[in-house]
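Every protein chain of the complex appears in place save one, which is left out.
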Amino acid sequence: MLLRHTPKEISERKALTINPAKTCQPIGAMYAALGIHGCLPHSHGSQGCCAYHRSTLTRHYKEPVSAATSSFTEGASVFGGQANLMQAFNNIFTIYDPDVIAVHTTCLSETIGDDLKQIRKKGYAEGKIPKNKYVLCASTPSYVGSHVTGFSTMVKAMTELAENTGKKNGKVNIIPGWVEPADMEEIKRITGLLGIDTILFPDTSGVLNGPLTGKFSMFPQGGTTIEELKATGDAVGTLALGEWCSGEAARELDKQCKVPCTVIDMPFGLKATDRFVDTLRTVAGVSVPESLARERGQLLDLISDMHQYLYHKKVAIAGDPDQVIAMTEFLVSIDMLPVHIVTGTPGKKFEKRIREITEGLPCEVNVKAKGDLFLLHQWMKNEPVDLLISNTYGKYIARDEDIPLVRWGFPILDRQGHQYFPTVGYKGGIRLLEKILGALLDRKDRDDPETSFELVL
Amino acid sequence: MLLRHTPKEISERKALTINPAKTCQPIGAMYAALGIHGCLPHSHGSQGCCAYHRSTLTRHYKEPVSAATSSFTEGASVFGGQANLMQAFNNIFTIYDPDVIAVHTTCLSETIGDDLKQIRKKGYAEGKIPKNKYVLCASTPSYVGSHVTGFSTMVKAMTELAENTGKKNGKVNIIPGWVEPADMEEIKRITGLLGIDTILFPDTSGVLNGPLTGKFSMFPQGGTTIEELKATGDAVGTLALGEWCSGEAARELDKQCKVPCTVIDMPFGLKATDRFVDTLRTVAGVSVPESLARERGQLLDLISDMHQYLYHKKVAIAGDPDQVIAMTEFLVSIDMLPVHIVTGTPGKKFEKRIREITEGLPCEVNVKAKGDLFLLHQWMKNEPVDLLISNTYGKYIARDEDIPLVRWGFPILDRQGHQYFPTVGYKGGIRLLEKILGALLDRKDRDDPETSFELVL
Amino acid sequence: MTTAPEKKPVQWDPTDIKAELLKKYPPKVARKRARQILINEALENDTPEILANVRTIPGIITMRGCTYAGCKGVILGPTRDIVNLVHGPIGCSFYAWLTRRNQTDAGEDGEQYMNYTFSTDMQDSDIIFGGEKKLEMAIQEAYDTFHPKAIAVFATCPVGLIGDDIHTVARKMKEKFGDCNVFAFSCEGYKGVSQSAGHHIANNQVFRHIVGTNDEPQEGEYRINLLGEYNIGGDGFEIDRIFKKCGITNVATFSGNSTYDQFATSHQADLNCVMCHRSINYVADMLETKFGIPWVKVNFIGAEATAKSLRKIAAYFGDQELIDRVEKVIEEEMPAVKAAQEDVLPRTSGKTAMIFVGGSRAHHYQELFKEMGMKTISAGYEFAHRDDYEGRHVLPKLKVDADSRNIEEIEVEPDETRYRPRKTPEELKALEEAGLKFKSYEGLLPDMEEGTLVIDDLNQYEAEKLVELMKPDIFCAGIKEKFSIQKLGIPMKQLHSYDSGGPYAGFKGAINFYNEIDRLVNSRVWSYMKAPWQENPQLSGAYVWE
Partner (left out) sequence: MTTAPEKKPVQWDPTDIKAELLKKYPPKVARKRARQILINEALENDTPEILANVRTIPGIITMRGCTYAGCKGVILGPTRDIVNLVHGPIGCSFYAWLTRRNQTDAGEDGEQYMNYTFSTDMQDSDIIFGGEKKLEMAIQEAYDTFHPKAIAVFATCPVGLIGDDIHTVARKMKEKFGDCNVFAFSCEGYKGVSQSAGHHIANNQVFRHIVGTNDEPQEGEYRINLLGEYNIGGDGFEIDRIFKKCGITNVATFSGNSTYDQFATSHQADLNCVMCHRSINYVADMLETKFGIPWVKVNFIGAEATAKSLRKIAAYFGDQELIDRVEKVIEEEMPAVKAAQEDVLPRTSGKTAMIFVGGSRAHHYQELFKEMGMKTISAGYEFAHRDDYEGRHVLPKLKVDADSRNIEEIEVEPDETRYRPRKTPEELKALEEAGLKFKSYEGLLPDMEEGTLVIDDLNQYEAEKLVELMKPDIFCAGIKEKFSIQKLGIPMKQLHSYDSGGPYAGFKGAINFYNEIDRLVNSRVWSYMKAPWQENPQLSGAYVWE
């Protein structure tokens, strides 16, 4: 057993987190910043933070992830990191020449109280930041919230660039939240089908799923441009996907630039995608084209065709709040039973949403925000499931408990495909379903006795 | 053991086929005919043939497959099936009202020597076939070739409709061969990216991957229209994908309408897709857009990222000639070792192509046209492999030999996804690779000792 | 679990429905189909006449298969230790390969060829020059590779036409081998009008070549044969479980999970229990004539039907120990059945079903639906004969037509040494008087409500119309029908192969079926047919944010 010391008996833990279902803010800020074209994320703290975030993102994407750090030493930690950051501004713009540096703090610089915006001001004043360049500042203390919070905070920081010229530009802002590059591409494809002119931010497609061509570009072609970020202030409205990831930024834009906003769930699965499409249709006053309706029908077709393998199968899920909420709804909608649900990110609203979605299911449902994989595993030992949906860390539980695993969420360190194939939208729903069915049917093919081994499923 | 009677020792079989890697012509003709819009395939023979073909296609697609039959009885078998077919024409046009009936023969009607074209003539003459309706005739004796031959023959029959008006229409004909609806859609997407105006025939997309909407339409929206088939005769050229599936039709068009043709491999994998795109570019005089080049680079990126798991892994493949040739080339190109290769379809050219592609590999390669899965299994017992790529029937071998299976080809009866996600083109290559890697890595995760169980792969 | 949104009540008159079904047909077709579509008004012993077991109309998209499918696919398919070699082009062998969900246990001897398919893969040269040589060689190669107990050869369409004499080849090889029975089936696809002809050809040859060839005494008391049960989805396993629990010995099942030796010793049984009347009633007759074994109709589809069938068997043997044991088994098994039934009833009661399969299943499965409070509003068979609809009393009235004439009827005489009446005429009479009916089957019609629609050889066009007009909650047929029905938003259950489920026979099967139908008729999935923008399609025509 890989996790041989995990007891079935659950005792309350107040201080000890074991095998977390989250990580800390800065990596979220870094991922978000990579969704701006020509942006170098910068970690204001000890160089280890930056190294860890880059490594994790690299392992997930198998792509170069460039980011700089203030490389604090003991001195900086005592006297403040201003000198380091000023030096970093100068070096970065001289050597790497990005359009924008997106700085986020760490627990270190937060604890010592560095004021990023003040340092930025000084940077401009002293010419360390060229006049035509931008610096975004996000306060992302590691000891508050989770990587999701950091993502949200950096996205909110992006709205600083928004300019309200007083003249609407007819565009719709879409804040996709922490989804894969392929998901962002898919959202753009869907809005394209609907014929809506949108600004998607952040947008990591083209950044973290790049080609191999013999050339390396520190700033690949993808990402939301500065011009687009500026234009978000003149948009007719903002559609934010996921309260945890995108709600703050959308409301900030409303506050700053009077861009009205709607916050809905991330479009994973049939119903959430229905709401996504229907909201877009309604707010933009467009018709849903046959091609998109056909994709919906294909998803529905697949659900109905394979319903017998899904029906009342028990599922354990770990992941981030916005994703897990949408996934739970999807599973319920196809008659599966999500019975153990954990997110590492704190927030009672999460538990409330899950309770609402799972109401009336013919089973007890365990749900916990600020939970960990250790607890999820213990739940699974007490009430076994047919399937686990989680990031790669779930593989240890899956192997020990001999339960099929669908890798979904962040990080995925041991399989490929998430960069290239979306799981949002109807097509994404088909892919999710293919994965879920594949996991369940592979297990069936493995376990069926020879007397009832099946050719046709 | 499911196939417990399969001995390791191989003895030559001259008359007995066990567990075939092919089926008979008519089903290919039926599948091809479904790729014409408003077409009802018709099986001229005993009603069992039609039932079997419909069942197999239905199990593969989980979609309705409508087709009619002449329902021969003993009488018809003795006196000829003309009366049955005439009656069928009348009934079909009256009840189902298709634009076209695509009739293919069976071993029964071939053995008794029914002349389809003569019956068609009579059908028009006697008003059983309305003047504005079409009947295609394909001679598909089950005792010649395989399902691939039947497909090829029906596609060739479609060229009968081509009209050479003497004025080129600027379009390029593409004959995709026996690929999935999603593959046909992908081919259209690629030619769209290239900006080439094409006629794809047959085209089962929109026919065999339809939505669930509460409505049933015997003739769904997809398929090549009669108008398009007529226009193939004025095309500037024909690109035929796969010698076995598409070569005949392309040459027939050339012969009939002086439409020049090029026959290349089916675009599975990097190199074959390269040739597909490059041929299109060359013949149509267009530039390859960055978006398509990016997909190529993404495929290449994935290959290089995961090369360590692919390198020198041994693979057994069963499937149809055009597909297996392209797959073998793909595997060789990513440093895998296809060591046992079988197709059920006869043809020495197949063995020659495989020998050429696998030349220089650091292993012996077994290859057989007109082989069967029983032989493939015996080869695998003598020289075990790391992976089996085949249709669903391979699952019996895979379970017995405890070898991972990637389902690819026809039929796939026990998994979903082939209808929706292409395996042609660069994106299809990424999907193939995802599947291959998934199979290999799932096995690794299962088999690795706990000491070396890996988080990051 | 939520129920699909309430459907609008559909008011329909069966006469209108029938008219609607026929409306579009050319006159000749309409006339024929009119005789195959019947508005039920069956009263006891007075059933209306239906046209059945007649040719399918060319060009009609039929549910039916061929004679080969009935012979190789249905009857011989589930025999595990016979190498079933198809003589013909490759397709026929390919299509009958593992597609019917017959479950099979390799047993102690471990002989199990079900996962294989064998073919001579006839080529054009064989068609031109004859295929006997190739067949002979293939039989030899099969023998050399596997050394099976028996090799069965199946003719496909061209075989009969080119005149290959498969029976002579079989006989020759049988003699050559000595330790392997080789026999052949002239089951060319064009024979007869449906699978039914194939069943007959198959059963005749099994009877001729295997049944009664092994007189070695077999163990077990209360010895029966189970006829017409094919172990789809493990039905036979469940029935055998119940038999075993009751102490009843099942000598041979025809032909689910069967072996050569079971057929060979089946003449030693004391009662034949017929499940699927259509496919095998003539074998029961022949077994009675030749060996003196009486037969009763049984049905293990439905918990009540199972209990009734067990009681029939116990009554036949008349042994109090067996009668008690059967009652005890029923008492043990029924609580779980009742609990499952009570669980689903609130969700299934009042719902409606249509069944178009078989043989006998369109009849048997109505029992299960009834147990769930569901009404079968339309049903029919794919390949049945009039007696399956109207009961065996019509048998003498049936006409032999051109198609049925070609299907051999074996003339059977009492076996000189093995004929042994199991009961005296007096005993039989006493049993009959006590309510145990021998050689009796009343057919489908009397068990269906008045005004329901009974339709023989339903086709795709009519199926779609029926569903559109009558909006059943579930439709049962085969794989070819499944998805055109489901496209209409109506769940469809395969009752040939059970989709992925089963067993549905016996007590546990009843529970499985309740749950499966509950899943189907109450799934959320069917409620998503309309996208929100279709349900509320008004367009603002402009950004609502503005």
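We call the chains A, B and C, going by the order they appear; numbering starts again at 1 in every chain.
Just so it is clear, contacts are C-beta pairs under 8 Å (C-beta built on N, C-alpha and C of every residue); 3 or more make two chains touch, one makes a residue touch a chain.
Model, not experiment: these values are computed from the prediction.
Although it is not drawn here, the omitted chain touches the following shown chains in the complete assembly: A, B. The omitted chain makes contact with just one of the residues B:R54, B:R296 or B:K314: B:R296. Which of A:A67, A:L116 or A:V339 touches the hidden chain is settled by the complete complex: it is A:A67. Take subunit A: the residues that touch the chain left off the picture are 2-5, 7, 11, 13-20, 22-27, 42, 45-49, 51-56, 58-59, 62-77, 84-85, 87-92, 94-96, 106-108, 111-112, 141-144, 146-147, 210, 212-218, 344, 374, 393, 396.
Considering the complete assembly, subunit B touches the hidden chain via residues 168, 172, 236-237, 260, 262, 270, 274-275, 277-278, 281-288, 293, 296, 300, 303-305, 307-309, 311-312, 333-335, 360, 362, 450-452, 454-457.
Here is the rule we go by: only the chains that are shown with their structure count from here on.
Remark: among chain pairs A-C and B-C, B-C carries the greater number of C-beta contacts. Mean C-alpha positions place subunit A and subunit C at a centre distance of 53 Å.
Averaged C-alpha coordinates put the centre of subunit B at 34 Å from the centre of subunit C.
Looking at subunit A, one finds that residues 293, 296, 300, 303-305, 450, 454-457 touch two or more other chains. Residues of subunit C in contact with at least two other chains: 97-99, 106, 483, 486, 529.
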